[in-house]
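Every protein chain except one is present and positioned as in the full complex.
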Amino acid sequence: MYVVRPVELADIAALEALAAVPMPGVHTLPKTREKILAMIELSIASFAAHVDIPSEEAYLLVLESEDKSIVGTAAMFAAAGSNGTYFSFRNDVIQQVSRDLNISHSVHALTLCSELTGYSQLSSFYVGEREHGTPEAALLSRARLMFAVLAPHRFADRFFVPLAGVTDSEGGSPFWDALGRKFFQMDFLDAERTIGGARNRTLIVELMPHYPVYVPLLPGDAQAAMGQIHPSGELAFNLLTAEGFEADDYIDIFDGGPILQAHKNSLRTFTGALQRRVSTSVEIPDRGREPQLRYAVSSGSEHNFRAVITHCPSLESQLSVALSAEVQEALNVAEGDTVICVRI
Amino acid sequence: MYVVRPVELADIAALEALAAVPMPGVHTLPKTREKILAMIELSIASFAAHVDIPSEEAYLLVLESEDKSIVGTAAMFAAAGSNGTYFSFRNDVIQQVSRDLNISHSVHALTLCSELTGYSQLSSFYVGEREHGTPEAALLSRARLMFAVLAPHRFADRFFVPLAGVTDSEGGSPFWDALGRKFFQMDFLDAERTIGGARNRTLIVELMPHYPVYVPLLPGDAQAAMGQIHPSGELAFNLLTAEGFEADDYIDIFDGGPILQAHKNSLRTFTGALQRRVSTSVEIPDRGREPQLRYAVSSGSEHNFRAVITHCPSLESQLSVALSAEVQEALNVAEGDTVICVRI
Amino acid sequence: MLVVRAIQADDLDALYVMATQVGSGMTTLKPDMKMMGDRLNIAVASFAETIPPEERDYMFVMEDTDTGRLAGVCAIKGSVGLTEPFYNYRIGTLVHSSRELNVFTRMDTLYLSNDLTGSTELCSLFLHPDYRTGNNGKLLSKSRFLFIAQFPHLFTEKLIAEMRGYQEESGRSPFYEGLGRHFFKMDFDHVDALTAVGKKSFIAELMPRQPLYVAYLPDDAQEVIGKVHTSTAPARRLLEQEGMYFEGYVDIFDAGPVLQARVSELRAMRDSALAEIGPTTDWDSACAPESATAEPMLVSNTTLKDFRMILSQSVPVNGAVALPEAEQQLLHCKTGDTVRTLTLNPRKNNG
Partner (left out) sequence: MLVVRAIQADDLDALYVMATQVGSGMTTLKPDMKMMGDRLNIAVASFAETIPPEERDYMFVMEDTDTGRLAGVCAIKGSVGLTEPFYNYRIGTLVHSSRELNVFTRMDTLYLSNDLTGSTELCSLFLHPDYRTGNNGKLLSKSRFLFIAQFPHLFTEKLIAEMRGYQEESGRSPFYEGLGRHFFKMDFDHVDALTAVGKKSFIAELMPRQPLYVAYLPDDAQEVIGKVHTSTAPARRLLEQEGMYFEGYVDIFDAGPVLQARVSELRAMRDSALAEIGPTTDWDSACAPESATAEPMLVSNTTLKDFRMILSQSVPVNGAVALPEAEQQLLHCKTGDTVRTLTLNPRKNNG
């Protein structure tokens, strides 16, 4: 059984191995042992913390396969840009109207904005190739929101997820070439290296355009790159839009990749989460008639979070959920405990 | 029993009488018999229309009291500004950061925008004094969204509701005096009369400021008026925020009144609506133990819409709803028909 | 001989004939009897001072006195943009700099503006091809500066002239293709035709409002900002000789430059002088700088309503000028009258 759990110090070697896998974009895991360790320590401290107002906490979850190896990661930042400002481009639509000429059309414009500052940010989603497209990948993605359902005070009311944008075979970005390069006077990869993937630095407001960028003025390849995901992000994109995240409103200021966002009330995990008491399932052959549904189920404790997949009949009109002994052990729960269940 | 139903031609006299009641702001009913008639005709045509894409339809619902008199109105416009552009001020937050001085604070700015264009608009909400604060008022407000649940293709995915802003005893608006007056060179009431309460006219883009208005530069009374509702709008405001609408993002360009808005997925009527089959309730004394809940229930036909309040046990895990003969008659439904039910 | 003079009511027919010979580049002189008659009425009222200064439109014609034929036309509008908005792009500079990254980027920026609202405008210059020889073009264009120098109180301090912008031989405007087309979604010729019938301000409703970095535009559009149409280059040079400068304002469609001057800084204001018609003494001539003797002079009378101006070889010396009888007649002047004089070409400073 695959289990999603908070990262532990013992995972450092496994994460170093994952970090060696080439991943595009900037919203990925740290690469060096030192930074991985810092991230793990921050996550452990964050899970342990008693939080009143979401701030600099960062939570890193890992997906553990049946053989206990780490095959996926997913992170949450409690408040994006908490030590600065999280900058993004807002994709505005401007109505152009001329009464005299009876013309009315709309023009898109990108405005540098700080509106996502303070949102909770999901990022660093990665699963191994074998897990691509499996329910376990969906479990890992969604487990973050289940934790937020469990501990809403640790998160903002709104969430966003930046996904890596398209780059060419040399690692160049057509969107960057049309915009950021003119102000930064350097290559895309140099710029990303220079600011370490951050989107909260003062130099962004110093260098990036203060006035809206009219999209029709951008070269075709840059327009085409707006809101386009790097192929490696397709899985995450599909999982998130199915969850209720919306694209189109914001894009990344560097590579033009989409930034998905949603109010938590629009997310399926929040609207569909069911709190149920644990009962022990007994194999009763004649109940097999009832259709078995797939649920993500997580423990109800914020300090000992676990999530797994289980199958059971519809929980809509039930007060309890029957879990096998194996699942109970994986979740570290016992009969009578509360768990959170979401159809998956 | 109070019934919410589409307006009919026979209601014109009652609506004229209502229109004589002084109501502040602009988002209210037409005042002249001619315009009331036009509105009624548009509503009747809209309910009858087969709609593919929401456009210029306008739906007017009335609240009929037990004695068949009209004691409330509420309207829906399928697509705001459909024959133009719906202008509003977006309330942006700009982060001001100086690394050198270690200063970071945020400044609000109002930007003329057309983002609400194409949203569905709720407006003209009015109930008589006797109905203030009653479940029937809530029924009237919510019935609009129940109709949208029933006929989602007639509406946009997002809704907004402009509420009248504060004015002084002479009908002046401190917000207008600080902003619109400088461009229009006329009094608030003159301006509203001149453009007939519209927010979709070309002259708005001709006259209103093209650049964001920094809120700290506005006089104190204008700042204080931003997003403040006229006392008469409090009931509507409370009902709408309870429904899931959010204020703060947009305000009216003339009087600075709040514009509430939401994605339909964030609205309680959409997330909590239950489709149930009608069964006939029989008074069984010993079922009285089950707690009775209050529901708004509406007929399931888009061409013969009705909504009333009923009480029954929780419908969460039921397939049918037991309605009294009287309610069935009011809704024009029979046993076996589908109705939409929402806790209220 | 050629005289430039205030237009008169009975010039309408001759003006119409000439307008039929104007090419498509000039939008203000269309062969349309109604429009032309209206404009002429305003011009006559302007010289007669029966309408307020800001509504005036002083039109001048160049007449060939040998044939009575009109050889050219030009005008000065008292104020632009007071009935409908007068739009330009203004080119400004924004600096984006980060000490941390050691980046210093200086960006040209286009601002949609109505800054030139209320300015006095030089416009509607047309010289018939038959007369495009010698100093005729200079005489016609520069006549307006002498008029302004004689009657500066009639004008605002800011003087402007819009120049036709650069187009490729095919008629393609690189600036329009790189910017305007995205917002207008119609051909440049169509836009041009709309401006011709006075719809310019309303087309500007479609222009983007926010400051635009020039670097966003395609290279060929960037290159032609402030560049005149090839056929307009000589006209631009004449205006620049008189003290008009490109100060960063351009047309919103073709990026043609607007030349500007303060009226008080015009060469005509600084260097033109009044002189009395009469004989000059030997003593005066002896002291006159040598170089001046060969210079042709612009000479005008000092009457608003019947303003007339010629090119003369007579050089004024210490307040007197010996104008031949024929020239005095052309100016409707006689000995003892005061005239205003200015060398046709600027003198060089000895610095």
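Couple of notes before you dig in:
Which chain is which? They are A, B and C, in the order written, and residues in each are numbered from 1.
Just so we're on the same page, a contact is a pair of C-beta atoms (placed from the backbone, for glycine too) under 8 Å apart; a residue touches a chain by one contact, two chains touch by 3 or more.
Just so it is clear, the structure is predicted and the values come from calculations on it, not from any experiment.
Among the displayed chains, contact with the absent chain in the complete complex occurs for A, B, C.
Across B:K31, B:H132 or B:H210, the single residue that touches the chain missing here is B:H210.
Looking at C:Q8, C:N41 or C:T117, the residue that reaches the missing chain in the full complex is C:T117.
For the chain left out of this panel, the touching residue among C:A193, C:L238 or C:A273 is C:A273. Contact with the chain not shown here comes from a single listed residue; of B:H50, B:K68 or B:H105, that residue is B:H105. For subunit B, the list of residues touching the undisplayed chain reads 94, 96-101, 103, 105, 107, 109, 182-186, 194, 202-203, 206-214, 216-218. Touch with the hidden chain on the side of subunit C covers residues 81-86, 90, 92-95, 97, 99, 104, 106, 111, 113-117, 149, 201, 211, 243, 245, 262, 265, 269-270, 272-274, 287, 349-351.
Remark: the residues of subunit A touching the chain excluded from display are 202, 205-206, 210-211.
Note that in this section only the chains that are shown with their structure count from here on.
Here the chain at the heart of the shown protein, by mean C-alpha position, is B.
Using CA-based centroids throughout, the chain positioned farthest away from subunit A is C. The chain pair sharing the most C-beta contacts is A-C. Centre to centre, using the average C-alpha position, subunit A and subunit C are separated by 63 Å. Subunit B and subunit C have centres, each the mean of its CA atoms, that are 58 Å apart.
Multi-chain contact residues of subunit C (touching two or more other chains) are listed as 205. Annotation for subunit B: residues 202, 205 touch two or more other chains.
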